[in-house]
Structures are given as C-alpha cells and as structure tokens.
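Only one protein chain is missing from this complex, and each of the others stays in its spot.
Which chain is which? They are A and B, in the order written, and residues in each are numbered from 1.
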C-alpha cells in the first residue's frame, strides 16, 4: 500500500477500460478486437474454475483474427435478439508494472436490458488484465473471471 | 487512444459527476439546478429514440429557472412516496475539449430503494455531457440516454 500511483498510468488503464466498455455497450462490436494487441488473448472463466485450477474457459480467443471471426459469426448467426448491455467498472487497481506492460485488476457488473425494457443483472466479476502501453494502451491479455457459475449459454457479446 | 489525459481535467469532470450523484441520492434536490450553468440544458431520452433521431425526450428542462420549477412542483405535488436512489457512475471518458467546454460520456446505473427496503434496478444508460469549466465545472448540457424504453411514468427525481 503506497501513494505513489503514477496518475498518467492509472488514467491510461482507466481510459482503456472505459473505451472498451462504451464500445460494447454501444454495440460497436467490430471495434472489440482493436482493444487487443495483435496477438492479444481473451478468456472468460468462472471464479470457481479459476480457484480449482481448471483450465476450462467458457470462451477464449487468441489474436485479433480469431476475435474478428467471433464477432462476424455473432453478427451473421443472428442468434441474439436486440438487447443492450451496460458495463459498470470500478476498483481499478494497478498491481504490477514492468517496462512494457501493466498488470491490473478491476471489478465489473453488467446489466442486460431486454427488448421489452426489463433490466436484469447479467454478470459480475473481475477483469484480470495485462496491458501493453506502447504505442498505445491495448490488452495483451484480458481474463474475465465471472463470479457466477451459471451462464446464459448464448452469451452473445463479449464481456 | 492516447495516454495524454490531463489529470486535473479528468478529476474536474469526475468530481462534478460525483457531487451531482451524491446530491440526488441524499435528496438534496434543491441543489440540482446549481450543477448547471445558468442556461444549461437537461434532457432524458431513450437510446432507441436517440438512434432513430426522434426528438422526443422523456423530460427536458432549459435553464436553472425551469429546473427550479420542476423541483418545486415535485416537492409540492408530493407525488412520490419516500424512496431512495443510488447512482453508480463509471467509465467517465473525456471525448473532446475546446477552449471553454469539455465533452464527456459516462455510464450510469441507478437503483431505487423502496420504503419497505426492497432494492430494484431502476435505470441504466449513458450521460452525454458538455461541461463548462470556468469559473467552476458546471453542466452546459446533460443528456441522459436510458438503455431501457420502459419508464416509471412518475419518474420522480432527475437522473
């Protein structure tokens, strides 16, 4: 516990998280891969599996190409009815820094707003991130650890 | 995407949002107009109508005078039973700056706590703000874009 957080670094991380959340919530899913570095990794897991060391992600993608594919099939498969998401992100903490990357953790809560207007708690959990700083802040790895073991099997959009 | 956020500017925006939220949540509604500049504008809209370009705000007010009137009628009409709100605001992003004003976006979630203690998700959405910086940060315009199309028709307090 120390007071020496670098404001620019903290804001770089917070800004990346904020842009990511707004892109998803505005259904600009095609931008999603661009928040990752070229070989960036994305994974959704449950807290339970993470604690047991079970390498069973609910979903994973490696590299922007695979992410683009995922978004494309999402769009074409047309599996999801119109709905909105709202990400709330807080308690963003930088846990480690080396020359090129930052490790950070943050809490999230996502609500889902259905077509008929109903608002539901959809997911909560932690983001565990490794962020490459140059030339601009991008996720080298984003692990989404959901608190709940229960998932909507469609799990349409990235968290 | 860059790292050059001015910490003072970011904090000015975050501080204004925080004071606004605490005032509403503490039922200090009479302070509400003072968060706006003299001719400030306030509007609640739905995401659906915004996307369709329909100029049909759920509610709007122009200038502190109209805002004061609204709060007064709210108090006198006595239409609302005792209840509490809690605003959670996150992902505050500065999107543009000119000499006198800042444009920013933020996500919000509001829960409503009823008299009997029940807590409900009340609203979620985006704040789209234009903020005048001098002599102190104030909203020149605050547009509240709600994710849901469904509203409590009373919609007692400002969001």
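The working rule: a residue touches a chain if its C-beta (ideal position, glycine included) is under 8 Å from a C-beta of that chain, and two chains touch if they have at least 3 such contacts.
Here the structure is a predicted model, which means the values were calculated and not measured.
Enquirer: Which listed residue, A:15, A:40, A:125 or A:158, touches the chain dropped from view?
Expert: That would be A:125, which touches the missing chain.
Enquirer: At which residues does chain A meet the chain that is not included here?
Expert: 1-5, 7, 10, 47, 88, 90-93, 105, 107, 109, 121, 123-126, 147-150
Enquirer: Residues of chain B in contact with the chain that isn't shown?
Expert: These residues touch the chain not displayed: 7-8, 11-12, 15-19, 21-22, 25, 84, 86-90, 109, 111, 113, 116-121, 133, 136-138.
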